[in-house]
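My structure is below; once you've seen it, I'll send some questions.
After this line comes chain A, so read on.
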Amino acid sequence: MTPLHATLLVSALLFGVGLAGALARRNAIGVLIGIELMFNAANLNFIAFWRYGPHPEALTGILFVLFSIAIAAAEAAVGLALIIALYRHCRTVHLDKVNSLKG
Partner candidate 1 sequence: MTADFLILSLLTLVGAVAAVSLRNLVHCALALAAALAGLAGLYLHLQAQFVGFAQLLVYVGAVAILIVFAILLTRGSDSEPDGPPATRGWVPGAGLAAAAAGLVVAAILSSRALAPSLQSSPEAPVRAIGEQLMTRYVLALELIGILLTAALIGAVIIAMTLPSRRSAEHKPQSRTSIPDL
Partner candidate 2 sequence: MLGEGIIKGLAETGRNFLGSYFEPDRLVTVQYPEERLPAPETARTFPFLVYDGDDWQKGLRCVACQICEKECPPQCIYIVKDITKKPDYIGKLQFQPKVFDIDLSVCMSCQICVEVCPFDAIKMDVEFELSTTDRFGRLLLHKAELAKPNEYYHKIHPAEAAEVDARLAAEKAKALAKTQADAAGKSVSPKPALKPLAPASG
């Protein structure tokens, strides 16, 4: 197994774990944690392909990951602000209990 394979496997497993978390958690913050993990699994792929790819001098993977990190930071901030607003509205962050369409 080449290093590229190994890195991609780690990335795939990380994505699986994140997906499981996002789908199965009851808590909105837990779901957000799962989404962050999936984001990072994708980033690892970019770095791996940059490192072992044919044109590392173009730095495409690196720059993509940098932008992705910036977007992830914005996503986390907005997501958590949404969760706080949700909590203020429904007094809970358990997604099972947030089941009415009417505010």
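Criterion: a residue touches a chain if its C-beta (ideal position, glycine included) is under 8 Å from a C-beta of that chain, and two chains touch if they have at least 3 such contacts; residues count from 1.
These made the cut because all candidates are chains of the complex that A comes from, given by their letters.
Keep in mind it's a predicted model, so treat the numbers as computed, not measured.
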Which numbered candidate touches chain A here in the complex: 1 or 2? 1
Contacts from chain A onto candidate 1 in the complex sit at residues 1-10, 12-21, 23-30, 32-34, 36-37, 40, 43-44, 47-48, 50-54, 56-57, 59, 61-63, 65-67, 69-78, 80-85, 87-88, 92-96
